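Apart from one protein chain that is not included, each protein chain of the complex appears where it belongs.
Our next item is chain A:
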Amino acid sequence: MAASAPIRAAGWALLAVACAGLVSCTGKSSSPDDPVAIQVNTGTCGPKWSAHGGERTLQIKNAGTVTTEVDLIAPDTGGVYAEVEALAPNTTRSMRLTLGRGTYALRCYAEDTDGVTGPVVTVSDGPVHGAAAVKPVDNQTLLASVKDYRTRVTAGLGQLATDVDTLRQALRGGDLATSRAAWLTAHLGYERLGAAYDTFDDFADKIDGMPDGLPGGAHDPDFTGLRRIEYGLWHGEPLGSLATVADQLATDVAGLIKAFPQQQVDPNDLPLRAHEIMENALQFELTGEADQGSHTGMATIDANLTGTQMVLDTITPVMKTRYADWDKVALWMSRTRTAVDSTRRPDGTWTPVSALDRAQREQLDGDIGQLLETLAPVAAIGDVRRTS
């Protein structure tokens, strides 16, 4: 191996050059960096600490006696770089982030105590720009959004009541085609409200619940509402018996209209709904799982997009200054809308999800999937945090 000696020298020279200029040598984050250990205490939020710039781990230990939320903030703007929620006494948890040049401070929110900002720390080396700080959303920030949302839903519920009455009359009138059309109008009206998870409390299941989880399935006496009527309309059930279901539906919609003004809308819900509505559309509609026979899943997804847009409209003032990729939300909403619209036939009916061809299916999966990835940060940013 004597001949290898010059090669060895050349090899190390190469390595040295490469490592000096390449992030991957040190930025390959398994490289050892000593964690910055900081003990926080009720009242002071830690002693003065220091850190070099670059990718760092801050190990925060709660040396006090009260569970505390600890944020790493930009002291001049109040923006949050990283957080440790609910740090119990005598526990240690890490924040890992890239520290750019600038000033930093820890801010502690002990339970039932006003927030306290720790010493301001200046990082004067490392990268110019590190992780970005996000201005936190507190329980005041979303008040206007919630008010806007309530106004829009109230209007939608009024229309739903009207559409359900039309459906009742159609069922009593005994014409199947008229009844199916009236059902679709009412159902899409509900889907446009962007109900997901516990929106509307128990009324959600009464109005639009699925037979899943009921021992009798579609024939279970507790299966009621719009999906039950759909099942009957596309499974040859007598319209007269479905009219009885529709009467109950009208009662439930009226109940919701009466209850809605008193129902709590957690401000957290709006940023969550931003992606949850389309998560449900992907999980239940694009799979065909929710279909009770009408094959109108694509129409439902179209309505869900409208519901999502309604939520996005209400939180736009809050998000556009906090979410760096907010403009991408509009892009992928638009692309998804185009893909969904392309499944509508010239006569206005919708392609059943089971009849989508591969290209349509992939386009929808891709656009909705990318939309969901783009919406996911909205929920994280919009998570209501303490600021005082």
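The rule is simple: a contact is a pair of C-beta atoms (placed from the backbone, for glycine too) under 8 Å apart; a residue touches a chain by one contact, two chains touch by 3 or more; residues count from 1.
One rule holds for everything that comes next: contacts and distances are computed from a predicted model.
Entry comment: the absent subunit's protein name, as recorded by UniProt, is "Deferrochelatase", drawn from "Sulfur carrier protein", "Deferrochelatase", "Cbb3-type cytochrome oxidase assembly protein CcoS" or "Indolepyruvate ferredoxin oxidoreductase alpha subunit". In the complete complex, the residue from A:60, A:95, A:157 or A:299 that touches the missing chain is A:95.
Remark: the residues of chain A touching the chain excluded from display are 1, 4, 7-8, 10-12, 14-15, 17-19, 21-25, 28-31, 55, 72, 80-83, 95-98, 131-134, 136, 323-324, 332, 335, 358-359, 362-363, 365-367, 369-373, 376-377, 379-381, 383, 385.
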